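Heads up, one of the protein chains got dropped from this complex, but the rest are sitting where they should.
When the chains are written out, they are named A and B in that same order, and each has its own residue count from 1.
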Amino acid sequence: MRVRAMVAAGLVLLGSAAARAETVRVTAAYYSDKTGPYFEQMAQQFHAQNPGIDIRIEVVNWDNLLQKLQTDIAGGTNADISIIGTRWLLDFVKDGQAEALDGYMDQAFRDRFIGTFLAPGQIGGKTFGLPIAASARALFYNKSLFAKAGIGAPPATWDELRQDAVKLKAQGIAGFGLQGKAIETDVYWYYALWTYGGDVVRDGHAAFESDAGVAALNMYKGLIDAGLTEDGPTNYSREDLQNLFKQGRVAMVITAPFLINQIAAEAPGLEYGIAPVPKQARNATYAVTDSVVLFKNSKVKQAAWKFLDFLFTRGPRVTFNRNEGFLPTTKAAAADPYFTTNARLQTFVDLLPDAHFAPTVTGWEDTAKAVSDAVQAVYVGQMPPAAALKQAAAIANEALGK
Amino acid sequence: MRGRAGRRKAAAWLLVLPSLLLALAVLLYPFWEILRLSVSDVSRFGQVRGFVGLANFARVFADPVFRAALLRTLVWTGAVVGGTVLVSAGVALVLRQDFVGRGLARVLVMLPWSISLSMAAIVWLWAFDGDHGMVNTTLRTLGLLHGNVQWMARPATAFPVEIGAGILVSVPFTTTILLGGLSSIPGEIYEAASIDGATRLQSFRHLTLPLLRGFVNIAIVLNVIYVFNSFPIIWVMTQGGPDNGTHILVTYLYEVAFRLGRPGPAAAVSLVMLAIVFAATLLYVRLQRERA
Partner (left out) sequence: MTVRRLIGRSLLSWAALSPLLLLVLFPFAVMLSTALKPIDEVLAWPPRWLPQRLAWRNFADMWTAADFGTAALNSLGISIAATLLALAVAVPAAYAVARLDLPGRDLYRQFLLVTQMLSPVLLVLGLFRMAASVPFGGGTLVDTRTGVVLIYAAFNIAFAVWMLASYFATIPRDLEEAAWIDGCTRAGAVLRIFLPLAAPAIAVTAIVTFVAAWNEFTVALTLLRDPAKLTLTLRVVNLVAGRYSVQWNQVMAATLLATLPVAVIFTLLQRYLVQGLTLGAVK
């Protein structure tokens, strides 16, 4: 009797599960206070078109994202789809966590993307991540401060940048904003490294301790020692620098296009221009994508894919890029008047041919950390550049390719 | 008679049982997990790939950042606990006397207890901000400073600030315990002592201090455990940087586990930390027993 009742109850449960809508859980990274509302809105629009599928959104701060994903996956409670830093992708793939998406994509879907941005999400010839967000870096400069110091045009080379910074200093203005704290401290130095002709990683080994690397780091250290940067760079994260720039307290800063949106909202009176990263041996910039992945253990892959398909249509893409100030990753979004008529964003798009992406190698996090530590040690004067880089290279080589 | 005694003992255990079960249920499995992970090759996402013996421990001990963090943890724990006990003892001695506004003073001293550590760290981080922070502003207004100090830019200034914040948030709890200790000393003892001609200093040394010792011990043991494991202050203010210069073991552990994604070595760090606290506590308890 009891057994029968239990079986009956079980059947009822099963039946109701089948009739219930499928739920797709999405972990989204927090980009700005518009991110949450955007994804909620997309979920609603999608649900209106696909009443059988519910989308549940969880927005997580970047600082906590990797921890959440790690614990979630270890506990088997991860969402179906997640935004991740593309630099983490290889770890997900190696552990068999990410689903290869090629089976879901047809050529038409592939063709939606700008090729440069699709490549970082591909590993071993398979596509594991789709570029949901993309940015490149350029030099923001304050036109009023430049005018005050009698400088006409933005610096094209690092030498010019130094001369400009000297003129700015004479006016009591910190010239070059140099990041020395928190995430991307290493990247801020790669700008110089790459333009000096160096590389971070080559053939699976650390390559940043090269002559170009030492020269680039010496150049930054020289700027600090001559008082041409803000005071105490190791106290400034990217966000802190951006704040200084918004307040007109530093004349130049290298950062991503999303600063444009922030300035428009918080310092609309600021007169500024955008120029390429100064060059030495060559032009270079850093391009970075964030990827969206589908987890292998998802039980609703088809439904999840449908939502991804929806996210990468024109409307949702344009809204996202416009909200967050990212570069378009699909051709349709790039063709939208919002971009074609926006000269500032075009500067970034024009830089893309010279862009370096973070390489997809294991141990990238360790490498980034080792380099950040090394440049910090140099900035505070604890170690000379060559020794610091050499030490970091040893640490990086230990982790790379493992 | 024996049956009744047995029943009583059983009843006593019955009362203890729920607490034991809850503690074991929540703590035993995670502890076992840490043990297991510490001797395994584990992927970032918790896949156990095999047994590696003590390799994780070897790897951790070979890391200069770990060794520096270990040393710094001792400095951190010693400085914060020492500072806390000293300040708290002084405060408790003052608060114990009767004076105008003592109730208010007690409330004020307890105030930091009401802010969570993470929020306190956020507020201090903001207060010590090099450009907009009120610490620099105040020091400048007082003429003690020209220009700005970028407090968090160097370990040499950041770490002492963190120690100070650590002391400040630990004072209320410690003061409360010591105040409790002081008020448990009956006033008659002092009257008797002063009749016997003892000076105030003498009665402090020979009466107050010995009677207070038990409380100081408790304060030290609890604080050592709390401070040694204290994560939010340093993590929020400097995340162990710049150049790893403010890492203590617990922030190092977090970084290894979740930033660098190495659960195996992280588990090894957990066990090392546990062994240290355990040994320190045992040693201290034993020392005190011998002295007593």
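As a working rule, contacts are C-beta pairs under 8 Å (C-beta built on N, C-alpha and C of every residue); 3 or more make two chains touch, one makes a residue touch a chain.
Here the structure is a predicted model, which means the values were calculated and not measured.
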Listed residues A:44, A:171, A:247 or A:313, member touching the removed chain: A:247
Of A:53, A:74, A:101 or A:304, the residue in touch with the unshown chain: A:74
Touch criterion as defined above, residue of B:155, B:241 or B:263 at the omitted chain: B:263
Residues of chain B in contact with the chain not shown: 5, 8-9, 11-13, 15-16, 18-20, 22-23, 25-27, 29-34, 37, 46, 87, 90-91, 94-95, 97-103, 105-120, 122-124, 126-127, 131-134, 137, 140, 164, 168, 171, 176-177, 179-181, 183-184, 214-215, 218, 222, 225, 229, 231-232, 236, 250, 253-254, 257, 263, 266-267, 270, 273-274, 277-278, 281
Where the unshown chain meets chain A, residue by residue: 30-33, 36, 58-59, 61-65, 67-68, 71-72, 74-77, 183, 239, 242-243, 246-247, 249, 258, 262, 266
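We adopt the following convention: only the chains that are shown with their structure count from here on.
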Chain centre separation (chain A, chain B; CA means) in Å: 37
Partner chain A, residues of chain B touching it in the complex: 43-47, 130-131, 147-148, 150-154, 239, 241-244, 257-261, 263
Residue numbers on chain A that touch chain B, as the complex places them: 66-67, 69-70, 73-75, 91-92, 94-95, 97, 180-182, 231-236, 240, 243-244, 249, 365-366, 369, 372-374, 376-377, 379-380, 382
